[in-house]
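Below is one structure, written out as structure tokens, with a few remarks after it.
Note that one protein chain of the assembly has been removed; the remaining protein chains are unaltered in position.
Chain lettering (A, B and C) follows the sequence in which the chains are written, and residue indices restart at 1 in each chain.
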Amino acid sequence: MTHHVATPGRLEAFSDGVIAVIITIMVLELKVPTQNGLDGLRAVLPTLCLYLISFAFTGIYWINHHHLVHRTEEADELILWANLGFLFCLSLLPFFTSYVLEKKMDSFSVAIYVASMVVTGFSFLLLRLAIGRRLRHAGKLDAEDTAVQRKNYLSLFVYLVAIPLAFQHPRVSLGLVAFVTIVWITPTTGIKPREEHPPHNRI
Amino acid sequence: MTHHVATPGRLEAFSDGVIAVIITIMVLELKVPTQNGLDGLRAVLPTLCLYLISFAFTGIYWINHHHLVHRTEEADELILWANLGFLFCLSLLPFFTSYVLEKKMDSFSVAIYVASMVVTGFSFLLLRLAIGRRLRHAGKLDAEDTAVQRKNYLSLFVYLVAIPLAFQHPRVSLGLVAFVTIVWITPTTGIKPREEHPPHNRI
Amino acid sequence: MTHHVATPGRLEAFSDGVIAVIITIMVLELKVPTQNGLDGLRAVLPTLCLYLISFAFTGIYWINHHHLVHRTEEADELILWANLGFLFCLSLLPFFTSYVLEKKMDSFSVAIYVASMVVTGFSFLLLRLAIGRRLRHAGKLDAEDTAVQRKNYLSLFVYLVAIPLAFQHPRVSLGLVAFVTIVWITPTTGIKPREEHPPHNRI
Partner (left out) sequence: MTHHVATPGRLEAFSDGVIAVIITIMVLELKVPTQNGLDGLRAVLPTLCLYLISFAFTGIYWINHHHLVHRTEEADELILWANLGFLFCLSLLPFFTSYVLEKKMDSFSVAIYVASMVVTGFSFLLLRLAIGRRLRHAGKLDAEDTAVQRKNYLSLFVYLVAIPLAFQHPRVSLGLVAFVTIVWITPTTGIKPREEHPPHNRI
């Protein structure tokens, strides 16, 4: 009774806070263009698109993170550390986003932007393994988990392809990343529309 | 039991975090004036007013968001995405606020500031539709929802009028937006002063 | 059942988020000094002291806010608006803190820094009145509330004295504010050390 580990609720609350700050401070990187009128807006459009990609990437990880963490009944130290590692990788996204912007989307900057997404993906995979180990013990793993995990591997593979591609066609590489992020990571399989318990007990 | 969707509590907590960061980081855009004494304060007054408008706009959406999300009993994927879309649009507000400030409230900057409010309004309308669909199923929609939705349409219409107006009289346009925001979006109709359940069960 | 107002838990969560961001982003105003070694640290000391005052001011309001909001059983629209007004005033503190720093603690900047504290104090008084009205209805007001409210009036009075004082002795004025903030606003009277209910039910 005296010893205890973080409850998933606490883990979620902290992760939510960190992800909420990450997803929002990226907007501080958006710089008001020097040109006036429509020219200024046009100059800022690629920036807005990149911000949208980073926002969607973070938002999708939030959904996946919630989906994953919610089912564990306790968070042991391995999970705590895997989670901190994942948050660290994700927290670098605003930095690499502004990296791409300041280097005006040149090949190298796009390559390391995508590489940082790969690293984030791997760190999330570690978190998934750390939690999965526990869920398997409790007999809570099912076909959906296998499907989601396969999607995870596949999207990581496409990211890895996008890195060398960035050196040839940085914008195509970014487009591929945007496409993959949205198509693959979303947890679409097997989500049931109803739950039995009243929501105010589980927050 | 294994599959599940985000509970509204979780959705609220994340949205609250994002909105709290949005509403607060705007203050980082306020620049200390170069003039000393009263002149400096006078130079910063329009900035403060614009910050007040953006703060009120965000605050009102927080109230409406809470009012809307709280009644759903589960958040399906459509709601999650509509919510992320709404948060994305809202997160651009600090950027467009500093846009207006750096362009010294010229016509074009005010026009796109108001336009970003229109887009945010539309994204909130989508969220309302996504949640309303579910509430209608559950038979929870009533006269108040119809009234609030009508207010939503009307305020969007006035915003649309404010965009061309900005090219003639940017300050009048901003005043109109400030007025409409406060008058129309507030959920005044039919709010009952008492609830039966003790609050600590519903957080 | 369909209509409802924000629960205090929700109000607290959002206010907590905003106050947490306010109290932390002030650290972004701290600039690394250009001098090296001890000289640099000495140059940054007044800044650190001012940051400490602003941090303590915000922290104390967090304690008072929690103390006040927790007892209400529902938050009507008046309370929601009074709360947003209070958060708006408080959110200006980082701006006025950097105002004082960039003006190198000249008289005028200290005067408006203290004036912003007075305005925040008044906005908190409004929130206290809005909530007190409701508590009085429920018969929950007692001697402690009267004592705390008196402390509130008194500290506002001392702040008002500190404004003209700033034009003569800005540092004395700041010291007075620091002293008053800590002595007066802390809710020391009548706090009981024990509660009966297990904490996990009230969060």
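Going forward, contacts are C-beta pairs under 8 Å (C-beta built on N, C-alpha and C of every residue); 3 or more make two chains touch, one makes a residue touch a chain.
Owing to the predicted nature of the structure, the values given are computational and were not obtained by experimental measurement.
Chemist: Who touches the missing chain here, A:25, A:49 or A:125?
Modeler: Only one listed residue reaches the unshown chain, and that is A:25.
Chemist: Looking at the full complex, which residue from A:88, A:153 or A:179 touches the chain that isn't shown here?
Modeler: A:88
Chemist: Among C:19, C:111, C:130 or C:158, which one touches the chain that has been omitted from the display?
Modeler: Looking across C:19, C:111, C:130 or C:158, the contact with the absent chain belongs to C:19.
Chemist: Thinking of the whole complex, not just what is shown, which of A:112, A:126 or A:154 touches the missing chain?
Modeler: Here the residue in touch with the unshown chain is A:112.
Chemist: For the chain that got dropped from the picture, name the residues of chain A it touches.
Modeler: Given the touch definition above, chain A has residues 1-10, 13-14, 17-18, 20-22, 25, 28, 73-74, 76-77, 80, 84, 87-88, 91-92, 94-95, 98-99, 102-103, 106, 108, 112, 201-203 touching the missing chain.
Chemist: Which parts of chain C face the unshown chain closely enough to count as touching?
Modeler: Its contact residues with the unshown chain are 12-13, 16-17, 19-21, 23-25, 27-28, 30, 32, 36-38, 40-41, 48, 52, 55-56, 59, 62-63, 66-67, 70-71, 140, 142, 144, 186-188, 190-196, 198-200, 202-203.
In this text, only the chains that are shown with their structure count from here on.
Chemist: So if I superpose chain B on chain C by CA, what angle comes out, to the nearest 5°?
Modeler: Roughly 90 degrees of rotation.
Chemist: Based on mean C-alpha positions, which chain is nearest the centroid of every protein C-alpha shown?
Modeler: Looking at where each chain's C-alpha mean falls, the closest to the middle is B.
Chemist: Taking the mean of the C-alpha atoms as each chain's centre, how many Å separate chain A from chain C?
Modeler: 36
Chemist: Rounded to the nearest whole Å, what is the centre-to-centre distance of chain A and chain B, using the mean of the C-alpha atoms as each centre?
Modeler: 25
Chemist: Among the residues of chain B, which are close enough to touch at least two other chains?
Modeler: Answer for chain B, listing residues that touch two or more other chains: 13, 17, 20-21, 25, 28, 202-203.
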